[in-house]
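Note that one protein chain is taken out, while the other chains of the complex remain in position.
Now for subunit A:
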Amino acid sequence: MDAKRELLDLLLSNAREDTTDLARQTGLDAAEVESLIAELEADGTVLGYQAVVDWDRVDGEHVQAEVELNVELDRETGYEEIARRITKFPQVASLRLISGDYDFAIDVEGESMHDVSNFVSEQIAPIPEVTQTVTHFVMETYKERGIEFGDRDDDDRLSVSP
């Protein structure tokens, strides 16, 4: 694996790893790690670093929904234009063009179901090219970005073994 790819893998599993520890794990020196990460950020490969949060453990309401979106394109408007309009809303956590029965999959986040459905009906549905929206509220999250939710497994190995 090349050094950049190796760093990317490490950051994907733990973006909080500091430069010295990244260097120790890869065999690169700290300055090399710094400059490779700077390159990854500058060329737009790495766009940000975020925590994976179990919202059930956070005080206050937090609602997530997956919204299916169908659109009708015309001569002037393509997927790109529609996507650009939708991504600008802060309530939109992710937006993807997908294959299959509908066109876009949107992850919407808000403080209440009301918030989310209002947002969909008042901001998304009225977009002229949008022909249909179907909102699915998330009821439980079991795994996100490779991380399992819920109780963690205890290490039940013997503390010293041959």
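We adopt the following convention: a contact is a pair of C-beta atoms (placed from the backbone, for glycine too) under 8 Å apart; a residue touches a chain by one contact, two chains touch by 3 or more; residues count from 1.
Simple rule for what comes next: contacts and distances are computed from a predicted model.
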> Considering the UniProt annotation of the chain absent from this complex, which name among "Ferredoxin-nitrite reductase", "Phosphate transport system permease protein PstA", "Glutamine ABC transporter ATP-binding protein" or "Aminotransferase" applies?
Replying inline: "Aminotransferase"
> If the hidden chain were put back, which of A:A42, A:V58, A:M139 or A:V160 would touch it?
Replying inline: A:V160
>> Considering the complete complex, identify which of A:Q25, A:T45, A:S94 or A:N118 is in touch with the unshown chain.
In response: A:Q25
> What subunit A residues would touch the chain not displayed?
Replying inline: 9-10, 14, 17, 21, 23-27, 153, 155, 157-162
